[in-house]
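The structure under discussion appears below in the form of structure tokens.
Shown here: the complex without one of its protein chains, the others still in place.
Chain nomenclature is as follows: A, B and C, assigned in order of appearance, with residue numbering initiated at 1 for each chain independently.
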Amino acid sequence: MILWALAAVPMAGALVCLLIPRRQAVLGWIIIGSAIETVLAVIAGVGVYRVGSMDACLGHLALDELSAFHLSLVTGIFLLSSIYARGYFNQEPFDPTRDDRQARKFGALWFSFLGSMVGVLIFNNVGLMWVSMESTTLASAFLICIHADRLSMEAAWKYLIICSAGIVLGLLGTVFIYGASVSAGAAGEEALCWTDLVSHAGQMNPSLVKIGFVLIVVGYGTKIGLAPMHTWLPDAHSQAPTPVSAVFSGVLLNCATYCICRFIPIVAASTGTPDWGRRILLGFGLVSMVVAAVFVLVQRDVKRLLAYSSVEHMGIITVGLGLGPAGYVAALYHTLNHSVCKTLAFFCAGRVGQSYGTRNMESISGSVSACPVWGSGLLAAILLLIGCAPGAIFMSEFMIVRAGIAGGHLAVIAGFLAAVAIVFCGALRPAIHMAFGDTPEPVGALRGESTVMRGCVVAMTAWLILTGMWIPAGLTAVFQRAARLIAGM
Amino acid sequence: MTLDALITQNGAAFDAVDVPILSPEQFRREILDGVERGLRITAYFGERIGAAKTSLVCVLADDAENSLSVLSCAVRDRYRSLTPDCPQAHLFEREIAEQCDVIPEGHPWMKPVRYQSVALPIPGGTPFFSAEGEVLHEVAVGPVHAGIIEPGHFRFQCHGENVLHLEIQLGYQHRGAESFLETAPSPRSMAVAESVAGDTVIGHALAYCNVVESISRCAVSPRAQALRAVALELERLSNHIGDLGALCADVGFLPSAAYFGRLRGEFLNLLMSLTGNRNGRSFVRPGGVTFDLNDSMPADFQARLKAAEYDIQSAARLMFETPSVLARLEGTGAVSERTCRELGLVGPSARSCGMPLDVRSDHPHGAYRFSHIPVSTVSGGDVYARAMVRRIEVERSIQFLEDHLHDMPEGGQDLRNSAGPLRSGRMTICLVEGWRGEIAHVAVSGESGVLRRYKIKDPSFHNWTALAMALRETPISDFPLCNKSFNLSYAGHDL
Amino acid sequence: MMSGEYSAILVLVVITNFYILNTSRYIISARAIALQGCLLSLLPLPDAFAGSPQAMFLSAGTLMVKGILMPVILIRAIRSTDEFRVAQPFLGHVASVLLGFVILVAAFWAGAAIPLPTRPHDVLMGAVGLATILTGMMIMVNRRKAVGQVIGFLILENGILILSLRISRGLPFVIEMAILFDVLLAAMIFGGFIQSVHETFSHTDVSRMRKLKG
Partner (left out) sequence: MTAWISEFVPALFRQWAFVLAVSPILPGVVAKTKAWVAGRQGPPVIQPYRDIVKLFQKGAAYSRTTTWIFRAGPVISFSAAMAAVLMIPIGGMEAPLTFQGDLILFAYVWGTSRFFTMTAALDTGSAFEGMGASREAVFSCLAEPALFLGLLTLAREAGSLSMSDLLSVGLIRIWSIHAPALCLVTTAFIVVFLTENSRIPIDDPNTHLELTMIHEVMVLDHSGPDLALIEYASAVKFFALGALLVRIVYPIRSGGFWAGGAVLGIGLLGLSILVGVIESTMARLRLARIPQFLAFAFVLAGFGVILTLAAA
């Protein structure tokens, strides 16, 4: 029942957006709709952890510990971004005749985007999961170029083409997995249901599964932003309106990682050894980290810097997924930390950028004094992102390193640490430059500030620092139960 | 903006002494300024005055303001050439040099335009552009050609199949048309005017008649004006359709070629019904026209036009929707809008570069003053664009004719008024949009009803250079196609 | 259906690929895509005659979406941008056709390596599917204009349909339909995007969009 509701709220939300005449009302409705969805997701999540996984619609819709975790994260970040969007868009120049229509369009696409991501998470059938993933691309492409200027158009086109082509390879991989499933004796729709796939993965034709898995990693990896398929990511993230960037970086990438997680147990079971699939993930993860580390050094645009940081963190998560059960826990923890932290970073960067009228890091300086909340938020977010010590991200990276050393992947860990160190140095300098130094004149005043939003920033920062020092036991349990699913137990 | 020039209009006569005589330097600056502002040199010629003096006269057309400005200056035997700063003057200056023995100093490429006098080298007897290099080769074509066409020499500098440069040498057909017309109007001069270019009989005859009527202040009845427009459009139609057919034949696309070939005949036959011959000769005469349409003919014409229009539509659709034809036409022999502006192209060639130039709407005369034809422009400047302009113009001309025939002005006995003797010392500029483009006739009358100076400018005079430019970096095998797409007149150029 | 006809359909699919590689006119490419879609809709027919109503629906759905709707959307997008003219691809036509041939050879070699052939045409089908996928990718990379990339994408998508038929006689019905719907949606969004790109840039030459780097 609650699964139906989860699916229905975004659809209804999108329709309602199209009917609302005024821009302010649309922006308000977005918050309300996301809040409803978040409440539903949290209720469902709590239910899953209390009672166990649930399903609906003849097993087509299902929610287990892994998807419940991601679902809560997705809806939570969406809610925060919706709140932020209101303030952010009010700062933009106002054009009543055009903006009402644009806001309606934005709202409808925003909800479709949310809906398709929820779809990815609640479909039990990996085929439908693919369909939802492809829909996220279609729904979000227009979000990037909501302002329809040349740069955002270019970014959106790149995003649309690269991700569509990439995700189609994911379909091909799914087809191979389906072929393997049929070879194991399954038939009809069940042959692609995840639960059934896992249960008879042992009888599947290993070579079909292997081909399929490689294609899946490449396909969904495009959407994750793994190098060398990452080229769309910096453009799309930097050109999209900031709330959209936050959602992209904070949850869209996670959804794609989630898709890969679903296939890990199948590969492990059918090839008979968990190592084969893990090696692929380690490889892609490390390459992404190194590429991102190199590009972080040469960035000037603050949002591009954050985008490359996303590539790096996705690499970290992928490496974590390649390190076995201990790595799964760390990767999931890192997923949470990265989402919260990157969202925070984009929020602050967007507001600071609006205030300075530029996103060029060299032109931004002294933001801590010019706009205290956002400037110090940005500093804190970047410091946390690059893994400064008393932070959640430091903790999760530390857990990954520990898992790697425990698993004997010393070379991998060496590369991992090197990349993290480069990013640390590369991002520290601009962060300090942006935060301190002389404030150039004039810095525009920010309109549409809300106490709620400032509160959110403070809360998010606090959360990140607190969980870095002390992880609540409940949270650990969540990660462990989700990791058990990835491990196929 | 004060311009030291006489502002006049198409077909208006004025006293020749009213034309301001500027100093050579001022003259030069005025022309350059004008061209800078977007005016075109429509005619530029010399007239000998006295023993060692030549008066240079330049007519600039302001297409936006529908006006013409005339300015002149007197030079002795040399002056500073305009061509380096204003490329569209290049051929005019070469022509002046051989007609009046005035040397434009600094002209980059002084060569004979025509075979004008024994003192000067003959066309083809002077060096050509040449390119040196191991991998370059030269191809010479003409003046005698494989097909039954007029004489002209083409010299290609090629790099493999691609043309680096094409130089066109004409002038083999020079007959002295201008000097034949520098007399009092007579039946003979009418025949000369009609033979300036054999395929533009109506156009040149009309221009000549406009000149005579304007100088002798002879009024032409509305019905005669209307009939002239009908004849002019029929000439345009038959030639445009013939060109479309020839383009198809050149790319080896037979169905449309055969179709257009037959349809061209339809329009020639219409012209014959109107004028008594398929070329439209002896129809336009000073003071009016020689034949009228009787009561039943407009309806008959309309019916025939309707039928032809339907056939043209289907043949054109076949041509413009066959991929193999389009592949040949598109992107072949492109002339950029800038080149078009610099060379001062006219007619369909200019309109295919997106320049809305059309005498019928920019400088309307006769019947075009009352009923307008929309200007048809296409962008791209390639063979496709030139073909497309013709196709659109065919449609619009037929539309124009149908409307026009529907309400022809009533006419009485004044179909052909008598043009009196020419008034002396008058000058006039008459522009006509022939099917190839702007035909300009400029005349100055002398004493006792004689035309003292008669200057003819056929549109080909501007457009030949465009063919050379179109060929650059184009495979030499596309030359015939490009040539056909311009379909310029050798005789009109050579006069 | 007889075996010769079945392989003839696959051969025709490959020929349409080459035809698209060879042409520089987008309207014609779009028509070739339509033809390819129609050919694809014939592929599930043997199963349909063998008594599978789902295969029948799949065939009808493919015909509807890939044979009719998508090409119509594409052609409308091309017409709206007013750019039917030749845009030289990065790699010349001769080179791309020859590269397509190399891809074909490679696809035959690799197609034979796909495990589990069960039916007589599986080798050919696997090869054709792979060749179509690779050709689609090549076209996406090689074309300058937005429309060209979309055409490449649609060919890629067609290749995956063939390969899915090869591997497992098509995905489960519901999913196949969902994918078709998704692809249709994608085509519509691509079409809309091409128009917006045209409005914003007044051309659709993707190779000239290179402001975003690094």
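The definition used in the following text is that contacts are C-beta pairs under 8 Å (C-beta built on N, C-alpha and C of every residue); 3 or more make two chains touch, one makes a residue touch a chain.
Here the structure is a predicted model, which is why all the values come from computation and not from measurement.
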Original post:
Among the chains in view, which touch the chain not shown?
Top reply: B, C
**OP:** Out of C:V97, C:V141 or C:M177, point to the residue that touches the absent chain in the complete complex.
**Re:** C:V97
**OP:** Identify the residue among B:A219, B:L254 or B:A299 that touches the chain left out of the display.
**Re:** B:L254
Subject >> Selected from B:L120, B:A327, B:L415 or B:V450 as touching the chain missing from the view >> reply: B:A327
Original post:
Which of these touches the unseen chain: C:V123, C:V141, C:V174 or C:M188?
Top reply: C:V123
Subject >> Hidden partner chain, residues of chain B it touches >> reply: 137-141, 146-147, 161, 248, 250-255, 257-258, 322, 324-325, 327-328, 332, 475-481
Subject >> Those residues of chain C which, in the complete complex, touch the missing chain >> reply: 4, 7-8, 11, 14-15, 18, 22, 93-94, 97-98, 100-101, 104-105, 108, 112, 123-124, 127
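In this section, only the chains that are shown with their structure count from here on.
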**OP:** Taking the mean of all protein CA atoms as the centre, name the chain whose own CA mean is closest to it.
**Re:** C
**OP:** State, to the nearest whole Å, the distance from the C-alpha centre of chain A to the C-alpha centre of chain C.
**Re:** 31
Subject >> Inter-centroid spacing, chain B versus chain A (mean Cα positions, whole Å) >> reply: 68
Original post:
Can you list the residues of chain B that touch 2 or more other chains?
Top reply: none
Original post:
In the complex of these two chains, what residues of chain C are touching chain B?
Top reply: 23-25, 28, 85-86
Original post:
Taking the complex as given, what residues does chain C use to touch chain A?
Top reply: 114-116, 133, 137, 140, 146, 149, 152-153, 156-157, 160, 163-164, 167-168, 171-175, 178-179, 182, 185-186, 189-190, 193, 196-197, 199-201, 206, 209, 211-212, 214
Original post:
In the complex of these two chains, what residues of chain B are touching chain C?
Top reply: 323, 326-327, 330-331
